[in-house]
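A single protein chain has been omitted from the complex, and every remaining protein chain is retained in its original position.
Letters are used for the chains, namely A, B and C, taken in the order the chains are written, and counting of residues starts over at 1 for each.
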Amino acid sequence: MYTSETFVRVRYSETDQMGYVYYGNYAMYYEVGRVESLRQLGLTYKELEGMGVMMPVLENKSKYHQAALYDDHLKIVTTILTKPSVRICFNYSIYNASGILIHEGETLLAFVDKITGKPCRPPKVFMDVLMPYFN
Amino acid sequence: MYTSETFVRVRYSETDQMGYVYYGNYAMYYEVGRVESLRQLGLTYKELEGMGVMMPVLENKSKYHQAALYDDHLKIVTTILTKPSVRICFNYSIYNASGILIHEGETLLAFVDKITGKPCRPPKVFMDVLMPYFN
Amino acid sequence: MYTSETFVRVRYSETDQMGYVYYGNYAMYYEVGRVESLRQLGLTYKELEGMGVMMPVLENKSKYHQAALYDDHLKIVTTILTKPSVRICFNYSIYNASGILIHEGETLLAFVDKITGKPCRPPKVFMDVLMPYFN
Partner (left out) sequence: MYTSETFVRVRYSETDQMGYVYYGNYAMYYEVGRVESLRQLGLTYKELEGMGVMMPVLENKSKYHQAALYDDHLKIVTTILTKPSVRICFNYSIYNASGILIHEGETLLAFVDKITGKPCRPPKVFMDVLMPYFN
């Protein structure tokens, strides 16, 4: 498996009148988790798109244990548990500054050829950087 | 069970550079589905908050069958399958203008007392309007 | 001049913890105003993009007179005061359900050729529907 950490600071725009982070905004935090976990491997999602590969989301699951609040400095732990094929699954655990696990999520994405719009294998460079974590 | 329909028009702000509705924005469509399904029963979520009850989200699940596109006129079918207790579950089926089911979602929410922050029963007025659908 | 009206219902996602519509979300309401004002002329912004013309924003100004609140049913009055050339300016007046003017905005957009990325004239069909309002 491959796991990595990144941080986000909750923005005012991300709160709602309940005083919590709006439940739909966690998907954005997952995106930051995914993108930064790849960047830490020396790969950017931007480059993947440049290679003609998009990664649309197929499924998403979220568990809200405790609310994230304005200005919280959240730690996002992003994990790829199983070796990617034409699909890839990311798991997220989000912790607040007190180290409490406040949220868990899971996203299944496909690799899709930008031109044909059809599912495809992940680019070689993608598999090359990830393979060492899946022996 | 109780089921209702409402419509949203996809905004430019809701798309991303893939040319699709950003995957995190469906949660917002679910919210519109929930709020309008209650309004059709003569009840507004705003009034519920006015009665001192909040409804934070506990769990959310999404399946992305096909992308929603800019300016699409989407039909959101919102369904409550089981009688609410201290929790309530909403299911959503989203159809594009061609009548194709493009997305499914499910959200579990709690009833929480705004002052104590503790789980509570749904307000009587809430159960009164829904009960006829759960005999 | 050309003027038109459309309505939006404030979503929970659009509020912030101040209990108001987040100040950045009015730009989205302007977009709804623009898009629906064109649609009322029989033209969609989607079609314009289909013709190879994009309309990026050059300038935006906003005056916040009074806060919009959750579930408010807002009237957006969108006005084109002067005949468009390679640029077009939209003005917005937003009223709450009590008829109070709560917000004013102004957006200057360019017509840009999608392929060359360079400024261009508005498509003929665009000018054809608008010209009757600028004699």
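Note that in this section contacts are C-beta pairs under 8 Å (C-beta built on N, C-alpha and C of every residue); 3 or more make two chains touch, one makes a residue touch a chain.
Nothing here was measured: the structure is a model prediction, and the numbers come from that model.
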Chain not shown, its touching partners among those shown: A, B, C
Which of C:4, C:40 or C:62 contacts the chain that the document leaves out: C:62
Hidden partner interface residues of chain B, rising order: 12-13, 15-20, 22, 24, 70
Missing-chain contacts mapped onto chain C: 18, 20, 22-28, 31, 54, 56-64, 67, 107
Touch residues of chain A, complete complex, unshown partner: 9, 11-13, 27-28, 31-32, 35, 44-46, 70-71
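The working rule: only the chains that are shown with their structure count from here on.
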Greatest separation from chain A - chain, by CA centre: C
Centre-of-Cα separation between chain C and chain A, whole angstrom: 33
Between chain B and chain A, distance of the C-alpha-averaged centres to the nearest whole Å: 24
Euclidean distance of C-alpha centroids - chain B vs chain C, Å: 27
Residue list for chain A, restricted to those that touch at least two other chains: 18, 20, 22, 24
